[in-house]
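Omission of a single protein chain aside, the complex is shown with its protein chains in their original locations.
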Amino acid sequence: MAGKSSSNLILGLCILIFAAVLLGVWIPADVQTGLIEKVRRQVTVGDALAPTVAGLFLLLSGVLLVTVERQAEGQPRLDLRNLGFTAGMVALIFVSLIVMRWSGPLAVGIVNVLGDGDLEYRLLRDTAPWKFLGYFVGGTLMISGCVAMVEGRIRLRAVLVSALAVLTMIAIYDLPFDDLILPPNGDV
Amino acid sequence: MGTLDYVWMGIQAVFQGPELFSIFGVSISVTLIMILGGFLTGIAVGATPGLAGPIAMAIALPILISVFGYTPDALLPVMGFLIGVMKGATIGGAVPAILFNTPGTPDAYMTTLDGYPMTKRGKAAKALRVAHFSSASGDTFSDIVLIVCAPFLALLVEAYLDLPEKTALLILSLSFIAAAIGGSPAKGLLSTGLGLLIAFVGTGEDFYPRLSLGSPMLNQGFPIATSVLGVLIIGAVFKEMETLWRQRQSRDIASDIRIEGDQRLHWADIRRLLPYVGRSAVIGTAIGALPGIGSTLAATLGYTVGRSRHARTKTEGRPDFGEGAPEGIAATEAANSSVSGANLIPVLSLGIPGNAAAVFLILAAESIGGFNPGPSVFRFTADTVNPELVIAFGLFTAMMIANLLNWTIGGVFMRSMGVMVRIPKHILLPAVLLLTLTAIYVQETRMEAIWFALGFGVLGYFMRVLAISPLPFVIAFILGGNLEESARQAFAATGGDPWFLFTSPIAALFMLASVGVIVFTARKTKERS
Partner (left out) sequence: MTGFLKTGLAAIGMAVMATGAFAADWTPPGPIKLMIAFKAGGGADTQARLIAEELEAKMGWKFIPEQVTGKGGLNMAAALKDQPNDGTAIGMAVTETFGYNMAAANAGFTPEDFTGLTTTAGFQMGVVALSSKGWTSFDDMIAAAKGGEDIRFGVMSPKLADLAYLLGQAHGVEFNIVSVKGGKGVMNGVNAGDLDVGFMAGIQAKGVAAGDLVNLASALSEPLVQTPEAPTFADLGVEYNADGYFVFVGPAGMPDDARLALSQAITDIVSDDTSKAGGLIAKAFGGASTISGDNLTALMAGDYANAGQLMAAASE
């Protein structure tokens, strides 16, 4: 074996830092009651106790990682190329979701400018085809983008298959059920 | 209302539920059809590499809830479907393992060891029959144990455990799960600690949503669907996509499978397999009853025990384990299938989920309402009907119906599922991703939920990269609220006794065991390294 991985040590140190911040800063600053509280002349458990217990779990885990398990066999190695691929995919999904959120309102805006109309996406979110627009465009982008990333190239066929898959999902969720709403129509 | 009355009402609740249609004047209840639908879906999903039961359960849940609504009437059809998926996926997973040397579900890995060699010798259909027989036997055995044990365990809990003991029991389960899953106690503790922490964001007794960083987005905390689906499913999709990208071109799959000679399962075969099936079923059931230890360990143990018996007793000329022994398939499949029923023992009697399938059953119960898995379910009331108990017996009935389907049509359907392996995974997985995100949105109806799920997906991905099991995270997240609540109540109920976890002998014993289990596994890891 070529050189042991030290991922447990690094992970352990990160966890220790996180646990220290959690216990030392985050919980004291962002929880309004203490570990125990006195209300109505009764001592009760405050809101800070449970997160503190969680923090102690993390602390213990960090300590074990940098001591007992520091030299453990079979520690995974991080491969930067793999991480890069996943980061790219998450970024793509992020963009697709932004597109999903704003395509509808954007289209309504364009129609308003062109036709001098006075439409509002919020009031159209239960009206076809407006309500499908964001989901269709964003969803197709998400699926075909992921496929293209794995294949390393963009194929028209993959895009068509993705669009078909999204249409099928719209059919599954929206057509039979009156009260299911596709993203992003609950937010607007 | 006697016990038998409740059993009978549970059976009736399944058969006489809302009618879907009738054949020759016999009305077919919607629950029956849902169990069948779930079972067939489960086989297909299990037989598709890259998909597994939990994914189908996650995607189906919001659709089912919108069909059946948020009423107690929805519980049996919805949970019946999920139970069907759970059972179907168990036998479906063996199909690609045997035919293509690719396990459809992680716990079917050991099945490839003897299944694929049998296929290469032209005995594919026989291997599938062995897998089906053993799986169905193990599953049925496990369900019977569940039905007998869960009510008694629940009654014991209610009779002997007060609030402090219940708190201590939750702590024991969590530390057991942290120590047992993933092989390393430090990583188990990490996963558990994160799950607890996430569960505590935005919740709590005070009106200020704690740990919300002042952001209204976190006011309501993290919805259960976002963290569970994010870590379990989206995280898995990311990891699988990365693997596919690394392999770039999908492996070619041998297209023609030779079938030679007698493929039937004879009585003599069954007699020879039974000792293996029996042992593995007991192993799987015992492991399943402990929360957190999954079917993969059961399969490994069952296979190991089977191998040593086989080495002692085999007659000359029969294949060894690993060379295409039907006994190897039987030992594996009986063990991993008998986990699923027994896993519901802690769910129904204590409200503690032990594996992903159980997590989704709890998710269904939580989302629909009217059924809170836990000891209060098994209150045998005399004058009034306890509707939760009727549901519990209805669930047992649903499981037995699914077993019946498994014995009758399961084998035929399973053997036709070889085609599923041809579905291109790199298109299927992104579609699953979008379906999962949509499923979350449909339930939560706000974009934030999708952002949370994506974030949890990244967390789940890193956990997989760093060999940290995500299951303790999910279980801790689900139990975190209960833990805090019961600790609070126990503390208040004992009049603010700071030693409430240690004053009663049972609670003190549980606490001692929770520390012991961590120390014990930590020392074992140390010795190994």
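The chains carry the letters A and B, assigned in the order they are written, with residues numbered from 1 in each.
Criterion: a residue touches a chain if its C-beta (ideal position, glycine included) is under 8 Å from a C-beta of that chain, and two chains touch if they have at least 3 such contacts.
As the structure is a prediction and not an experimental result, all values here were calculated from the model.
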Which listed residue, B:18, B:106, B:369 or B:498, touches the chain dropped from view?
B:369
Under the stated touch rule, tell me which residues of chain B contact the chain that is not displayed.
69-72, 158, 162-163, 202-203, 205, 207-209, 216, 219-221, 367-370, 372, 375-376, 379, 381, 383-384, 444-446, 485, 488-489, 492-495
Hidden partner interface residues of chain A, rising order
39-42, 44, 120, 122-126, 179, 181, 186
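FYI, only the chains that are shown with their structure count from here on.
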Centre to centre, by mean C-alpha position, how many angstrom separate chain A and chain B?
24
Can you list the chain B residues touching chain A in their complex?
62-63, 66-67, 178, 184-187, 189-190, 192-194, 196-197, 200, 204-206, 208, 210-214, 238, 241-242, 244-246, 248, 426-427, 429-431, 433-435, 437-438, 441-442, 444-447, 450-451, 454, 457-458, 461, 465-467, 480, 483-484, 487-488, 491-492, 495-496, 522, 525-526, 528-529
Can you name the residues of chain A that touch chain B in the complex?
7-8, 11-12, 15, 22, 26-27, 30-33, 42-51, 53-58, 60-62, 64-65, 68-69, 71-76, 78, 82-83, 85-86, 89-90, 93-94, 97, 101, 135, 139, 142-143, 145-147, 149-152, 158, 161-162, 165-166, 169, 172-173, 176-177, 179-184, 186-187
